[in-house]
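Apart from one protein chain that is not included, each protein chain of the complex appears where it belongs.
After this line comes chain A, so read on.
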Amino acid sequence: MGRYVVRRLLQMIPVFIGATLLIFLMVNVMGDPVAGLCGERQCDPATAARLEREFGLDKPVWQQYLTYMGNVFTGDFGTAFNGQEVTELMATAFPVTVRLTLIAILFEIVIGVTLGVVTGLRRGRPVDTGVLLLTLVVISVPTFVTGLLLQLLLGVKWGWIRPSVSSEAPFDELILPGLVLASVSLAYVTRLTRTSIAENRRSDYVRTAIAKGLPRRRVVVRHLLRNSLIPVVTFIGADIGFLMGGAIVTERIFNIHGVGYQLYQGILRQNTQTVVGFVTVLVLVFLVANLVVDLLYAVLDPRIRYV
């Protein structure tokens, strides 16, 4: 088990370097960010040159990348164009998005898995058909439509919630945005769980457990669900990183100043330091989430533990 974890950790290094290099190149290909800094007016050449030097943009890309990575290992993610440290931006953005992601994941686990189990056990019944239809609708309607619609109904028409989230972004204000963010994944989790449960229900070990006379609850939770969760856990694990990075639409609708907002601003202003910094952290989140998923396999299925 220990060697397995070490091997997995070592594998993360090339992935990390490759991903950051790719992002670095992509942002750089977009062109010279200083051109947009002076508004509709052209920056005067002397100031432009000074700004370029200050942000290290006058050096070749490979050199910029090496300096950047060197700094990253000392915890220095550079400075955004508005003079703020990128680490400062991260300190305000990540807690908000982490809260939002937590709520979304909770929704996925609680509602998604429950609905999946219920429908998987009652395949073909009206409940099953109903939920299937519902998930189909959720999957096919884009997030921004769901978001704007719920915002308009709950926020403006009925006045149950505030349509936008305040700058502190406490948990209770994030419930609706979290649900909107989770909606599509939630539908997938439901469907995955349903299929997996329905498949495993006829397997030998379930029949044995029932034959042993175990209570139904114990059969479903300990035997059936535990074995059916592997694909679901994989999906949710991969989804953590996806939700954090992909929250741009939801964060924009509800005016949440999280990672999505900073990334959007960074891309719009072609701010290499912000974009690469945030993406670097997101890559790490992805990698760690994947590691946790792999470790969870071992917990769920003892056969994997000894590989």
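Please note the rule applied: a residue touches a chain if its C-beta (ideal position, glycine included) is under 8 Å from a C-beta of that chain, and two chains touch if they have at least 3 such contacts; residues count from 1.
Please note the rule applied: contacts and distances are computed from a predicted model.
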- prompt: Absent chain per UniProt: "Y-family DNA polymerase", "DNA sulfur modification protein DndD", "Copper-transporting ATPase" or "ABC transporter substrate-binding protein"?
  reply: "ABC transporter substrate-binding protein"
Statement: Filtering A:Leu21, A:Leu51, A:Val72 or A:Ile175 for touch with the omitted chain leaves A:Leu51
- prompt: Which of these touches the unseen chain: A:Thr119, A:Gln151, A:Ser183 or A:Ser196?
  reply: A:Gln151
- line: The listed residue (A:Thr67, A:Gln84 or A:Thr208) that touches the chain absent from the view is A:Gln84
- request: With the missing chain put back, which residues of chain A would touch it? List them for me.
  value: 30-33, 35-47, 49-51, 54, 81-84, 88-89, 92, 151-152, 155-156, 159, 162-164, 167, 251-255, 257, 261, 264-265, 267-270
